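One protein chain is absent from this view; the other protein chains keep their places.
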Amino acid sequence: MTDRTVRKERARKITFQQACTIALDEAMAADDTVFLLGEDVADREGGGTFKVTSGLSTKYGTDRVRSTPISEQAIVGTAVGAAVAGMRPVAEIMLMNFITLGLDQLVNHAAKLRFMSGGRTGVPLTVRTATGAGGGTGGQHSDMLEAWLAHVPGLKVVVPSSPAEAKGLLLSSVLDDDPCVVVEHTQLYWTKGEAPEPGLRIPLGKANIARQGSDVSVITYGRPVGQVLELAEKLAGEGIDVEVVDLRTISPLDERTVLESVAKTRRAVIVHEAVGQFGVGAEVSARISEELHGQLAAPVVRVTSANAPVPFSKPLEDKYLYQISDVESAIRKSMA
Amino acid sequence: MTDRTVRKERARKITFQQACTIALDEAMAADDTVFLLGEDVADREGGGTFKVTSGLSTKYGTDRVRSTPISEQAIVGTAVGAAVAGMRPVAEIMLMNFITLGLDQLVNHAAKLRFMSGGRTGVPLTVRTATGAGGGTGGQHSDMLEAWLAHVPGLKVVVPSSPAEAKGLLLSSVLDDDPCVVVEHTQLYWTKGEAPEPGLRIPLGKANIARQGSDVSVITYGRPVGQVLELAEKLAGEGIDVEVVDLRTISPLDERTVLESVAKTRRAVIVHEAVGQFGVGAEVSARISEELHGQLAAPVVRVTSANAPVPFSKPLEDKYLYQISDVESAIRKSMA
Amino acid sequence: MPETTPSAGAPAEHPLVRIYRTAALIHRVDERMRGMLTSGELAAAYYSPRGQEVLAATLAHSGVTSDDYLVTTYRGIHDQIAKGMPLDELIAEIFGKATGSCKGKGGPMHVTHPDSGVMVTTGIVGSGMPIAVGLATSSSIRKDGRVTVVCFGDGASNIGAFHESLNLASLWKLPVIFVCQNNLYAESTAYANGTTAEHIADRAAGYGMPGVTVNGNDPEAALDAFTEALDRARAGEGPTLVEAVTYRFMGHYFGDPGTYMDRAQYEAALAADPVPALRALLRERGLADEEQLSAMEQEIAGQVEHAIAFASDSPYPGADELRLDIYREQVPA
Partner (left out) sequence: MPETTPSAGAPAEHPLVRIYRTAALIHRVDERMRGMLTSGELAAAYYSPRGQEVLAATLAHSGVTSDDYLVTTYRGIHDQIAKGMPLDELIAEIFGKATGSCKGKGGPMHVTHPDSGVMVTTGIVGSGMPIAVGLATSSSIRKDGRVTVVCFGDGASNIGAFHESLNLASLWKLPVIFVCQNNLYAESTAYANGTTAEHIADRAAGYGMPGVTVNGNDPEAALDAFTEALDRARAGEGPTLVEAVTYRFMGHYFGDPGTYMDRAQYEAALAADPVPALRALLRERGLADEEQLSAMEQEIAGQVEHAIAFASDSPYPGADELRLDIYREQVPA
C-alpha cells in the first residue's frame, strides 16, 4: 500500500456494525480455530439480524459460520464444548435478554471450568450480544445486563463505545484465552466513526481516558461515551474541564485508571444505561469512595436509566433512559 | 391457649428448615390459592431435598404440592402462568445455581409482566431456593447470586438470617402480590432458634436493627448475621459498641434504615457471603458514601468472599469464604 | 370472541362465515398497520400475521370462549383479534398510548387483556409454553373448566421450553393446547434448516401426547383438529400438540426483504392465499353473496378506522408510569 492509500484508509469512516464484521474477519483470517455460531448468522440466512456476520460464511464456509436453530442454551453450550476442545468459538446471542437462557452454560460452565479443572482446561469463547433501549423494542429486547456478568469471577465483560473501540475490543476478546462477553448497542450499529488500522487490538482490562480533563471525572462505557464527550466539549467552553473515562472492559475493572483520574479531579460522575439499582455504577462508586475517602470534593453521583423495565411507548422510553441533561447537572453540582 | 402453654410455645426452639415449613403450612392454611411445586417436593418423593416441604402434600394433597420433573424453566414458568391466573405459587429451585435455567421466566416475565401489562396482571409468585458455601459442594452448588436479582426492577429479594426471620419473611413473601425470591442458606437449615409466634409476618422492604450500637454499623444479611452478632458481643466487652443491621430484604433496599444507622455511627462495614465484585455490598457502600459524604469518620469497608468460583477442597473453601476475623479487623480499623 | 360476532339474538351464522368475518377483520387491521408503518404514521416493531388470518380465526371459533386463556407471541395480533380483544385498546397499545390495553407500556410484543383471555404475549421465543402450563395448572387446581391455548412458531419448537412444557403438561394431564403455527420460517431460517423432525407434531409421541399436523389454512380441516383438542382438554384428558401448517407472506418483520425465501414456494402459497380462498369458498357454497361480503367488509373497515382514530387521538402515558406497576404499590419518587 502506498502512503496515500494508507491515509485514505485511515480517513475512511465505518459503522459500528462494520467494525464488528472486520474484527471477526480478521480473527478468522488469523486463527483457523475461530468459528461463529448463532441464529441466522450464515449468508443463506442473511448474515445475522444485525448483519454483523454478513459475508463471512461466503468467505470462510458454513463449517466456520454456522446458523443454528433457536436454542440459546445449545448455542452457548456448544461454544463451551468447542472451546474446551481448543477452538475459539464466537457465539452470537441475538439480543441480551435471551442470554438468560444461556446463563447456566455461561456462568456455571464457561466462567468456572478453568478454575474447577485446576487449569487443565480453558474456555476461550466469546459471546457477542446486542441490546439497548431507544429503538422501541420494549421490555424484553432492551436490557443492559452487564452487571450480572461482571459479578461472575472468570468472565470478561466488554462494552465498546465506538466503531474503532468495537473493532479493537472484539478482536482482543476473540483471541483472548478466557470467556468474554461483548455487548453491542443496537442504537450504535449504524453510527459511524474512523476506521481503525488493520490488526488493531485494544487490550482487555484497561480503561481509556477518552478525554483528559482536570475538574471532574465522568466514568462511563458504551453508548453514553460519545454523548458525554460532546457534553464535555460544550462545558469546556464554559471553562469546566471534564475528564472522560471509558471503562471499555467492565470486568476485570481497571480500578487503577479510575482511581488515578478521580484522585486528580476529586469529583466523579458515573453514567450508564443500565438501571441504577445494583448496577455497574454501584461498584465503581463504592470503590472510588472507599479508596479515596477524604479526598473527594463532592459526593460521587450516578446517572443511570430509571429503575423500571424498559417501556415500549416512545415518549416514556425517552424518559426511562439516562439523561445527558442529568449528567450536566451532576457535573455542575459537583463543581459547585 | 393458657398463658403457660403460650410461654412454652415461645421458648420452643425450631430449626431454620422447620421455620420454612411452618411458613408454607401457615400460608397454605390461610390462602387456598397457595400451592407448591418443585423437584421432589411431595412426600412420595421425600418432601424435598432439604425436607422443607415435608408433610405438606400429605396434609394438603398432591394437587397443591406438586413434584415436578427436572425442568427448571418449566417450574418457574408454570409459577408465572399460575400467578398470572391469580394463584400464589411457591416454586422450589433446589439450589440457586440452577436458577440460571429459570432466569428468562423470572427476569423477562415474572419481574416485568405487571409493568408490561400496565398493571392488568400481576405475578404473586415466590421462588424459594437454597445455596451457600461451607458444605463442600463446590463450584456449581454454592453460589450466592442475589445481586443479580436485586438488579432487576420488579423482583423482591429476601435473604433470611435465622429461623424466626425465615418464618416471617417467607410467609410475607408468599402472601405478597409481587414476585419474591427467598434465598435459604444450606448451612443454616439445621441451626436452631426461637420459634416465632404463629402468624408472625415480617414486612418486606424493611431492614432490622438486630443489635443497637453507637460506634460502628455492620450491615449484613443472611448467614453472617449470627456470626456478626456474636462478634459484636465480644467487642462489647472491649467497649466497642457495634450496631448490626440485618437487611432482610435486599431489594427493595431499605436505604433509610441503613443511612440512619450510619449517620449515627459514622462508620460502616458491609459483610456478605457472595463474591465482592459487583455484589450487593457495592450498592450499599455506594449509597452510604454518596448520601453521607463528609459525614463518615472512616471509609466504608466491604468484607466478602473471594472473587473466585467456590472451590471444592475444604481448606480452600474455608479460605474462600468471608472471614469474621476480617470483619473484626475492619471494625477496629474503622475505629482507629 | 371478536367484536364482529353477532349478538346472541341474531340468527346463527355458519361457522365458515364467522371464521371469514374474523379473518377479514385481522386482514384489514394488518393491512392498515402496514400502511401506516409505510407512511410513517406509526413507528413500532411489527410482525405481520399476513397469511395466518384464517388459522387464528378458525382456532377462535373452534369452541374457545372468552374465559379460556390465550398465550401468544410478538406475531400475535391475529390471535389477539380473534380472541376478541377490543380493537381500540389493541391498536392504542401498538401506538404506545395511555389508552392502550397496557397503557402503552407493553407495546405490540406484550399485549395483555385478561378480560378477553389474552393473558400473556411474549417476545421471547418459546417462553409462552411454560406460562401456558401454569395457567392450565391453575385451571386444573381450581377446576374452573378453562382451557389454555398457546400459540408459537415452528422455530419455537427447537427451544428447551417446548420440551419441558410438553412433558410437564402431559405428566399433569393439563387442559392446554399447544398450537404450533408452522409458517415454514423462523426469522430467515427455513424449516428444515433448523428443525430435524419431519413434522413438529411427531415430537408429541415423546411426551405420550397426541400430535396432529393439519393444513392451518384450510378452515374445515383445522376446525376439526382444534375442536378435538379442545374437547380432550375440557374432558380432562390432557394436552394436544396441533401443528397447523401455514405461510408467512410478509417476511419476519415489517420491512424484511425476504431474499432468503424460496420463490416457487412463495408463489404457490400466494396462489392459495387463505383469505381470498375462504371468501371464494363462501360464495361457491352459497354461504354469502358478494353483496353480503362487501357489506361485511365495509363494516369491518369502519370499525378499524374507528379504532385507529381512537388510538391516534389518545395521549401518551405520563412520566409517573415509570414508577407505577413495578410493584403493586407505587415506588416512591
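Quick notes on this one:
All chains are identified by letter, namely A, B and C, in their written order; residue positions are counted from 1 within each chain.
In this text, a residue touches a chain if its C-beta (ideal position, glycine included) is under 8 Å from a C-beta of that chain, and two chains touch if they have at least 3 such contacts.
Please read these numbers as outputs of a predicted model, since none were measured by experiment.
Within the full complex, the chain left out of the display contacts the shown chains A, B, C. Here the missing chain is touched by one residue of A:109, A:141 or A:167, and it is A:109. Residue-wise, the contact with the chain that is not shown comes from A:71, picked out of A:15, A:71, A:97 or A:161. If you put the hidden chain back, the residue from A:82, A:130, A:188 or A:218 that touches it is A:82.
Only one of B:97, B:217 or B:249 touches the chain withheld from this view, namely B:97.
For chain C, the list of residues touching the undisplayed chain reads 158-164, 167, 170-171, 193-198, 202-203, 205-209.
Hidden from this view is one chain, which touches chain B at 39-40, 44-46, 49, 67-73, 97-98, 101, 135-141, 306-309, 311-316, 319-320. Not every partner is drawn; the one left out touches chain A at residues 35, 37, 63-64, 66, 68-69, 71, 73-74, 76-87, 89, 104-105, 108-109, 113-122, 153-154, 156, 177-178, 252.
Operating definition for what follows: only the chains that are shown with their structure count from here on.
The chain with its CA mean position farthest from that of chain B is C. Chain A and chain C have Cα centroids separated by 37 Å. If you average the CA atoms of chain A and of chain B, the two centres end up 32 Å from each other.
Distance between chain centres (mean CA atoms), chain B to chain C: 40 Å.
Within chain A, the positions touching two or more other chains are listed as 97-98, 101, 138-140, 307-309, 311-312. With touch defined as above, residues shared between interfaces to two or more other chains in chain C number as follows: 102-107, 110, 122, 124, 160, 321, 326, 331.
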